[in-house]
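Since the structure comes first, as structure tokens, the remarks are kept for the end.
The complex appears here minus one protein chain, its other protein chains still in place.
Chain nomenclature is as follows: A and B, assigned in order of appearance, with residue numbering initiated at 1 for each chain independently.
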């Protein structure tokens, strides 16, 4: 599989500068791309690498088009353009349909003729697996769960009973969709379980990373809207809504009943507490705890700064005495004010 | 399945106000419950929803019983009461016993006649699976592990060799019980593994959320006492003890040899460092790192506050200079004291 720059530009737009007949077989990084490979420059910070690259061609913005003499495609969004070129050169593996030996399909489950179920997987009664789906080895689709067209479950995914996936949903290994939410009521020092009778409902074109978990709703559903992208090891509590096209980096924890808007980005290890809402187009930085609702789009941060251990110890001890420090400053202000009332 | 308010009150107590013959088929939220559904009001913050609810009946405390004219059950703990009603209306699926096709039971494993093992699951030599247990698809019960009566392992659970589960233990998908603890000794810049020869021992009525991991002890056992409730993605290190009826929210990390008391609650994403103890009835807030032992019950918090990114950057830079700021305040105090010794 190979495409000339001209062919690529014909598909995806952009302006070719230099030899349009250069053949591209694969993508690469500026540092290591070689013959037949196309690299990209999206971040100005890496401009220095442009001079040294041995790539056959580059994808580049207009602001940097003069910085290289290599064959290049000039476009508005080099990173997105690169994504499309890489998709062209690296198409997903075709689904070879069929229920493989060693897979278990319960009576009453409906597997589309164009779907594949790998060995060791099980599809339980009443489940529906749409055309073009691929259920990986050892995965489990629970009773009455439904998967839209073209879903991919990598090996060892579990979808609990009754959950719904839209079209083209990708679940990586170890993902668990629809386990019980953490619903317990305290009585006399013990906990009484609250049955979790809602479902998880996932929109089209959602991709979910390895070992991420999304709990079913306590009464109503947990909802992941279309186009959401979740990295690995994320936890989404029961009754949450994650708005369309929101992306979360690894290890985010979202407590129950949080309502997260559309097109948000949530940084690695952030924690969203429960029963609050975050408006559309909000950016939460890594390691930030969102402890109350956010009603204005913007970037929000709450990361504690690291330091060498000795400096950290000295400064951090004072965090626990800030109220005293503030009181001492207040006292100084009062003293100076008394001395010199006209001054402050 | 349906019960009148009178029948419910006959089972669980409480005082019926309004039509006792109202039929209840399901639970619901104040906002969306309709015909045949019972809702509850536990948190005064949601009182406004009471006026608008279309629920058939509500469970409510005496403090709020006059706020609605709907048929209602008045009780001391509406949330716990609701839990019981929901359990009544949503009983767990009955276990249909039998080793299913595609399950592997090793010679020498003992599966009670009243237990079920789903396809793709494996039960290894010497393991004991008690009456009423249900081992989900693709789960694995290791050599010599023992499961008490009525345990439920959802699909893709792993119980390593030799571990012990009490009665009615529920393990959600992706749970790993008894993997090796992180025991390594450093020598000349390399690590030497310390065999982890203890077990995990879990008491009765413990429920553990999806993808939570509990490591086996290095020498002695890791112990989870009865009635503990763990949410998803929690990590419990080797040799820990988690006291009875303690509950932990998602993504908590507990390092090795921590000893956590009874009836504690640990918030989402909290970290409990190793080789320390936390007394009974302690509450740890979300995102809090417990770095030394706690000997007084109470609520402990160490969450860094979030802010808009610009304010955060300005304030946080100063955290790293707190010691200087404190020194400047000290200097000011000295100066004022010297000027006016009688004043301070």
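Quick note on the criterion: a contact is a pair of C-beta atoms (placed from the backbone, for glycine too) under 8 Å apart; a residue touches a chain by one contact, two chains touch by 3 or more.
Worth saying up front: this structure is predicted, and the values here are computed from it rather than measured.
Taking the complete complex into account, A:231 is the one of A:149, A:180 or A:231 that touches the chain left out. Note on the undisplayed chain: of the listed residues A:124, A:180, A:221 or A:287, the one touching it is A:287.
Listed for subunit B, the residues touching the missing chain in the whole complex are 102, 104, 120-122, 124, 138-140, 142, 156, 158, 160, 174, 176, 179-180, 182-187, 189-195, 197, 211, 213, 215, 219-220, 233, 235, 237, 251, 253, 255, 271, 273, 284-285, 288-291, 298-305, 307, 311, 314-315, 318-319, 322, 325, 328-329, 332, 335-336, 339.
Interface residues of subunit A facing the missing partner chain: 26-29, 32, 77, 79-80, 82-84, 86-87, 90, 92, 100-102, 118-120, 136-138, 154-156, 172-174, 207, 209-211, 227, 229, 231-233, 245, 247, 249-251, 263, 268-269, 286-287, 303-309, 312-313, 316-317, 319-323, 325-326, 329, 332-333, 336, 340, 343-344.
Here is the rule we use: only the chains that are shown with their structure count from here on.
Averaged C-alpha coordinates put the centre of subunit A at 25 Å from the centre of subunit B.
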